[in-house]
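What you see is the complex with one protein chain gone and the rest in place.
So that you can tell them apart, the chains are marked A, B and C in the order they are listed, and the count of residues begins at 1 in each.
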Amino acid sequence: MRNKIAPILNLVEFEDKLKPLTNRRPVASLPFACRYRLIDFPFSSLYNAEAESAALFISGSGHSLYDHIRSGSVWGLDSLVGGGVFTHSQVKLKSSRSGDTKHDPFYYEDHYNYVTKSKADYVVMMGSSLLSNIQIKSLMQFHNDKNSEVTVVYKKVLRSELIKDTVHSALILNNENSGAVEAVKDIATMDNGESLYLNMETMIIEKKTFLDYLQKARTDDMDINVDNFIQYTLEMERPIYGYEYTGYLKAIEDIKSYYDANMDMLDEDNFNALFYRADPVRTRSKNSAPTYYGETAVIENAQFANDCEIFGTVKNSLVFRKVTVGENAHIESSIIMQDSVIEEDTYLKHVILDKHVYVKKGARLEGTPDNPIVISKNGVVYAKGEIEKG
Amino acid sequence: MRNKIAPILNLVEFEDKLKPLTNRRPVASLPFACRYRLIDFPFSSLYNAEAESAALFISGSGHSLYDHIRSGSVWGLDSLVGGGVFTHSQVKLKSSRSGDTKHDPFYYEDHYNYVTKSKADYVVMMGSSLLSNIQIKSLMQFHNDKNSEVTVVYKKVLRSELIKDTVHSALILNNENSGAVEAVKDIATMDNGESLYLNMETMIIEKKTFLDYLQKARTDDMDINVDNFIQYTLEMERPIYGYEYTGYLKAIEDIKSYYDANMDMLDEDNFNALFYRADPVRTRSKNSAPTYYGETAVIENAQFANDCEIFGTVKNSLVFRKVTVGENAHIESSIIMQDSVIEEDTYLKHVILDKHVYVKKGARLEGTPDNPIVISKNGVVYAKGEIEKG
Amino acid sequence: MKTETVAMILAGGQGSRLGKLTKQIAKPAVPFGGNYRIIDFALSNCANSGFNDVAVVTQYQPLVLNRHVGNGSSWGLNRHNGGATILQPYSSVDGEKFFKGTAHAVYQNIDYINQKNPEYVVILSGDHIYKMDYEKMLDYHKKQGASLTVGVIPVPWEEASRFGVMNTDKTDRIIEFQEKPENPKSNLASMGIYIFTWARLKQYLSDSQSKSRHMDDFGHDVLPAYLRNSESIFAYSFEGYWKDVGTIESLWSANMEFIDPNHELNIRDRDWRVYSKNPNTTPQFLTETARVENSMITDGCYIAGEVNHSILSHNVKVGKNSVVKDSFIMPNAVIGENVTIEKAIVGEGARIYDDTELIGTEKEIAVVGYGEEVGGYSDEK
Partner (left out) sequence: MKTETVAMILAGGQGSRLGKLTKQIAKPAVPFGGNYRIIDFALSNCANSGFNDVAVVTQYQPLVLNRHVGNGSSWGLNRHNGGATILQPYSSVDGEKFFKGTAHAVYQNIDYINQKNPEYVVILSGDHIYKMDYEKMLDYHKKQGASLTVGVIPVPWEEASRFGVMNTDKTDRIIEFQEKPENPKSNLASMGIYIFTWARLKQYLSDSQSKSRHMDDFGHDVLPAYLRNSESIFAYSFEGYWKDVGTIESLWSANMEFIDPNHELNIRDRDWRVYSKNPNTTPQFLTETARVENSMITDGCYIAGEVNHSILSHNVKVGKNSVVKDSFIMPNAVIGENVTIEKAIVGEGARIYDDTELIGTEKEIAVVGYGEEVGGYSDEK
């Protein structure tokens, strides 16, 4: 397949409830499942669709994200021939969410330039906070079979699977079989217990329709996002369909949903659904040694990345790269990010350690499944329960 | 030579007088000499010193710069093994130049992390607006021979070679032979006609000394730049020397100096001094066809990039990629950036066309050497002298 | 991801008719058109046709060719576990594996193809100048359900006896193959481009090996065997510029044609670009004394003399009072002052010293070899 899609990743995502994990990184670069970052999932979808380029719109400096993406070569996005990852830091975009400032004119121009210079027939918009593994080729097939102009990916979920004040929206479908979209609705206003079609904020759209909307958005100073595209397409009475996704999905909205998504991976069905259902998930792999498990190690239902040294007990937990777990350390139902050290005679349960946390001998930390304790990057945890922030 | 230097490029440079050319790009990505951007010169110095990584500090979104640099592979900065270009958009840094805000604490942390993680022995600081081709290996040799802790590159120039209200500074040397630095002084305060040692804002510094200053700078909320390092080193009474650069140099401070620097390249001595004196200058080369010169082309002392089609007269000018010059077009003492089209029966003298400018049949533009006419990106010039801004 | 198609570019030939131009480098690596090497056309066709897995099969003087091709990134091929792969002779427990012919070269590299496990194998030659969308030919192959599709080009009837020609029936099925026939029954010449359904070809090559039959060359052995067995073989007609540059004269005339801004190849077409590995070099510098007319000049050139109806590749220097006319100058050649060059090909890195004359004719183009020195203290070779 030759280059047919121009992907735009809208990475200005709702991150307030994910602090302190998002203090210095966008949602897109949140670590996940021992080796990944959330951006790996949409990027792998692009790889598997043989996309050649991608435009990223983020707020803030994006340093941690750029450091992960580098040239995009892991995802086949670094071709010398028409390829590339084009990054746009939209400093003002974020504040405009609250409606108090106008968009930078470059916001529209950057979108326009990227899409018109690309030789693609379609624009694909994606985000990173709705964790999933979407097959864009199937989406495109569906889109063409339906003669659709805009096709939005959705998943049937229960209202209760999302947080109370979620920022996500639901599609209202004409009927499930046809998939024709009739409206889009804020989920926060919906009752618990309801089943709904979650708008996965992933969309394929004809290039011309994209450019038509862009012109209107520029005139009216509107955001370029999936919800607005849906509204626009409905107003213009053009064909718009929903495409059902049936794989693993988790909305990463707050610390608990982030924690749950990681824990989900310890269930083989979820793990296989996300990593083996469709196409492989690719990430930037670093040079590493195998992980060493000592004679005193006791492991039960846990996942690890390379480069660890494990001498203690690890149960129902996820351990990232370059972590050391001492003898008689007990780690349970926890997420341990890279470069952390857990000394001997320690106890961690329902805990999230951000990168490079040091847990000193004798320390004990215990959260709850609904409220896991989060230790920020570079933090040190002492035996007496004192925590020194990194 | 193994990786010995941690280069930091300070690309928050004075750009106001270079507008409109810097409307949408930092000084570092100003096009130069048909094929280059200013950043290519410090980057090529790094390449020739076999640096493996570089940290960039810029203000704004940096899109045009990132698009040029990509993975840094052109300059050997993309090694999977300890290499990489680390970009930091310092949004607040710029406003702090006027002294009204405090630095983001990450400003210091980013510097600290980069330098401590690197296995380098030295930090090298550079900018991009003092166009030159510096051999870092020789600088390092000098630095070590002198047992210096900080060595600053300077060139002997006349006060008149810089603009009246230049932001640059001069070194005061103990005596020229020893090279010991005694003080640093703003050039703007100096009289015309004076000869001075221009501080080229390129410095090599012992890693430890760098980190010492960094701590002080964080405490006192000071900028991390060469002038401040000099002050600090003098205050601490540590060995600090100036290293004389004798190659081509031009301070790109305003439109005229930018224009003059380009015109300088049409002089073979300058051209050779910059491109052949030391090590080669590398840039990201794009796939291209050779340039075609038609039967009606008349060329006199001019430079061209690939991918042009030339049917008119081009004298004492520099022509970038993908430019078309029609029959009976007359271009003299001008700079024509890429993707521009100059139709037939036109006349351009002392003109700078930014990218993708269209000069319609019959149009005439004439500036003066001191005040060249600048046409902004995407501009259209009509026969009657009307200019439509891009 | 499943690999549908593997392209094998056969680039192993010596190209001996190019004389000293191919003494140190393989023919596909010979420079062309100022900014290219001959193989760039086949490689760019692959990239533009959407092929990611391209093997370059090489055995003659491969150093320059291998470095040029690299991992295929210059053509955008290094993606999705695909990319350009160099295949060269090797040894195995079965002994040493040099390539005896086109089909034998494919057979010897069967491990590579098996790993990719493609539906189709496209066989290409690395030494023609043309732009062709192989995907269209592949679509045709699929539509016909062919086991082999041969790319053919109509040639003037009077020249047909110089080629391998394909006689087709009304449905474009190939019913007979004549190698350089005295009385050609068709003017459809084989371009040396084959699309095979891989499972079938693999069977032929493997069977022949076990039965000690020779299946060394596609034209001499495989095609006749397919015909004998009534395989469905179709001809796919290509119409467009296609040039074999196997001799000094054809290489020279192809370059001279290439200068024409209205040349059929349309080298500046952004929708079908010819890619190459671009050197790092300076802009083109034309001095006050330069005169350049109806010529193509490449980055890195320095010109103080006169250039007329010629192609100068990158980093060529032309001194004052020198004239280069109707010539093709390869990269890094240095031409001194008061030199006259006419109807010539000057090899890579050659040096033509001051006051030298180098004048060929259309029938006998003057040739200076790779790194050769002419005039000055050196003897003209």
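Rule of thumb we're sticking to: contacts are C-beta pairs under 8 Å (C-beta built on N, C-alpha and C of every residue); 3 or more make two chains touch, one makes a residue touch a chain.
Just so it is clear, the model here is predicted, and its values are computed rather than measured.
Visitor: Any idea which chains on screen the missing one touches?
Guide: Taken over the complete structure, the missing chain's partners among displayed chains are A, B, C.
Visitor: Among A:S59, A:S169, A:N199 or A:T283, which one is in touch with the chain left out?
Guide: Counting the whole complex, the residue in contact with the absent chain is A:T283.
Visitor: Which listed residue, B:N48, B:S89 or B:T346, touches the chain dropped from view?
Guide: Of these options, the touching residue for the absent chain is B:N48.
Visitor: For the chain left out of this view, which of A:I172, A:M190, A:I299 or A:I387 touches it?
Guide: A:I299
Visitor: Return the single residue from B:S79, B:Q231 or B:T296 that touches the missing chain.
Guide: B:S79
Visitor: If the missing chain were put back, which residues of subunit C would it touch?
Guide: Residues of subunit C in touch with the missing chain: 14, 23-24, 58-63, 66-67, 70-71, 85-86, 88-93, 96, 98, 111-112, 115.
Visitor: Hey, which subunit B residues sit against the chain that's not shown?
Guide: Where subunit B meets the chain not shown: residues 1-2, 47-48, 50, 52, 76, 79-83, 119, 279.
Visitor: Of the residues in subunit A, which ones touch the absent chain?
Guide: 33-35, 74, 268, 271, 275, 280-283, 285-295, 297, 299-307, 309, 318
As a convention for this text, only the chains that are shown with their structure count from here on.
Visitor: Find the geometric centre of each of subunit A and subunit C from their Cα atoms only, then give the gap between the two centres in Å, rounded to an integer.
Guide: Computed from C-alpha means, the inter-chain centre distance equals 46 Å.
Visitor: Mind checking the centre-to-centre distance between subunit A and subunit B? Centres are C-alpha means, answer in whole Å.
Guide: Each chain's C-alpha centroid was found; their separation is 38 Å.
Visitor: Using mean C-alpha positions as chain centres, tell me how far subunit B is from subunit C in Å, no decimals.
Guide: 41
Visitor: Touching at least two other chains at once: which residues of subunit A meet that condition?
Guide: Touching at least two other chains: 80-81.
Visitor: Do you know which subunit C residues sit against two or more other chains?
Guide: In subunit C, the residues touching two or more other chains are 74, 273, 275.
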